[in-house]
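Only one protein chain is missing; all other protein chains are in place.
Then we have subunit A:
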Amino acid sequence: MNQRRDEILAKRAKLAELKRQRELRASQASARQSIDSNELISPTPGRADNRREIESLIDSLVRESRPVSVSTGANSPGRFGSRPNSVLSAGELSNENNSEFAIPANGQVVTPQPQILSTISSKIVYECPPSPVKEVFSYSKGVQTTETWPTPRHSRAFSESDIDEPPVTASPSKRLSRRERDREEELRENIRKEIEEELRAAKELVTDGVLKPSAAANFPARTLTAEELRAVTQSDEFMDFIDRSTKVIEKALDQEYDILTDYTLQVHDIDEDDEQSGNTGGKGRRKVKEIAQFYDERWSKKRMVSSIDFSPKFSELLLASYTKNPAAPHDPDGIVQVWNLHLHDRPEFVFHAQSDILTAKFSPFHPNLIIGGAYSGQVLLWDTRARSAPVQKTPLTGSGHTHPVYCVDIVGTQNANNIISCSTDGAVCGWSVDMLAQPQETLTLLTPPPAKAEDLAPTCMAFPQADPTFFLVGSEEGTIFPCHRYDRAGAKAGVDARVSYKGHAAPVMSVSFHPSRGPVDLGDLVLSASLDWSVKLWKVRAPAATSAVAATVSTGGAAGLGSALGGAGLLESAVSPLLDFVREDVVYDAAWSPVKPGVFGLVDGAGWLELWDITVETEEPVARISPSPRKDGRTMLSKSLNKLAWEPSEGKRLATGGIDGAVSVFEVGPDLGGKEGLKNEEWTSVKKLVNRLEAVGGNDGAGV
């Protein structure tokens, strides 16, 4: 730091001198300039002589120092005099003007070479008439730019030198300043060397007795003063470094496998009882094992997990959104933490919001983007390349949501996708990822006519794999409604009045479409979880179903209920579930395995994660496990699990989170997840089961 200060001082002195020189030069130049302008307008012979002398001198000098491209055949000063005077054109004049800074100011040698300047009055060669058509500019694309991205900072040395430099007015002086800078650089280098030598000498004097001079010689360590230390440790750059480097080191330390393991050595007590160690559930090929638990003292404390999502691009990353911490009013209410399976003790990223985050999701089309829905009704967008504040958010006005947003999704294709959000007042909005200032489409969901009240309070939303214009919403009253984003044949945009899925007696907490990536299309199977202590399996009608199809089905399904057969297209037909999984507690979430056709997981209010395989057993789960309790966790009412998410590409891991703020990741055995050993029979057996249930269901309906 001292060294630096000395440098700066030296530089200041140097600059002052330079400034003085420049002022001198500037006064000369301005004097000349004024003459110059006078002359161009009305050449007075008396002064012109003097002027010409200077000019010729300048020209000769210029010619020596650099090739002139404007004039022809006048490369040497010797030939210069023989040239016709009238040839001296404006180009050369400007050339002279440009280079006057490069000429040493003291070179006032007089070499009389008379020249006469002549100027030609300007001639109009071509006149462009103004266009008769008035141009109309219009621009309709909007991009929200409320959040400014932090501009990359220059290093301090850079910006300082920029500031210290006297303001450079015109481009001609560039060359000078470069030369100047070079000289400065040289000077600085010298000073630095001197100081370093001094320091080294001092160091040797001080530590001679203790440290070996050889060790100290090329280690110019010196203790920083407290002030300097604080300055360094508080700089953003330093914080960034600490953040990045500690992450790297923690990942290095968290690496479980020891690459230096020598298997030829005597085997010490390697845990043979691996099967029993740790928190496991299920047996054999249907084992479930807890592999990680994520909790951050600073950010997870006293918050609840409101949603979990695995990154579609990086299978080791998962995000969890959290509600507010009532004990920390100064912390942001809502946060999203991105956890890394290779980094156990801290989140990879933390994102903030001013309101509780109720749902968050990685964009499937851009690995850096995360979307979220907030209690305030805002839809937020974060970028992992930016800081923790959202890069975009919807305004808190009436144009978007005014109620809590519990569900968001991104649907569409890589090149054309929209954020769809749904709030508890029944408003559904479609947003462009580029602009969250106002929704691109809005839709209000209303309960279809037979109901007493029109209001519909959606609690969850799900899109099928194939169709971005059709979705299901689970409502607070327990009915699941099919909805269309746009008008289509036979149905208006909004809730499809023809069909509803009735069966739950309490709010529906989740709806999950079957991922249907397999030889048999099972994309119409839907799981719903509800607070009525059950999970139900539904078969959803194709959204494009015409009224005829609806009518025929309604005769089958609703005949037993005594509905009129005629005009079924207008009449609401209630579809009952295919299968009912009754549990011992409220079920908060249920989700299909992304790879195994018959497997799904559910989490309940008692803190259990259950894994089901409907091809094996429809009465009880094939495996169940509860996350290991945190040591300092509360004992009462802290077990309930809110959310469940599968890792989408392999389907071997799933994460749960709940009321205690901890996110637990489990790995399932080969019969419950993973792509190897996937058999086509599994798909067909699910299909057969569904067909059988449908037949039974139809009979039941008729028999009631």
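We take it that contacts are C-beta pairs under 8 Å (C-beta built on N, C-alpha and C of every residue); 3 or more make two chains touch, one makes a residue touch a chain; residues count from 1.
Convention: contacts and distances are computed from a predicted model.
Enquirer: The hidden chain: which UniProt name fits, "Coatomer subunit alpha", "Roadblock/LAMTOR2 domain-containing protein", "Nucleoporin 43kD" or "Protein-serine O-palmitoleoyltransferase porcupine"?
Expert: "Roadblock/LAMTOR2 domain-containing protein"
Enquirer: For the chain that's not shown, point to the residue among A:198, A:237 or A:454 touching it.
Expert: Final answer for the missing-chain contact: A:237.
Enquirer: Based on the whole complex, identify which of A:116, A:229 or A:466 touches the chain you can't see.
Expert: Checking the options A:116, A:229 or A:466, the one contacting the hidden chain is A:229.
Enquirer: In the full complex, which bits of subunit A touch the chain not displayed? Write them out.
Expert: The list for subunit A reads 210-212, 214-216, 218-224, 229-230, 232-234, 236-239, 241-246, 248-250, 252-253, 258, 260-261, 268, 298, 331-332, 345-346, 349-350, 352, 387-389.
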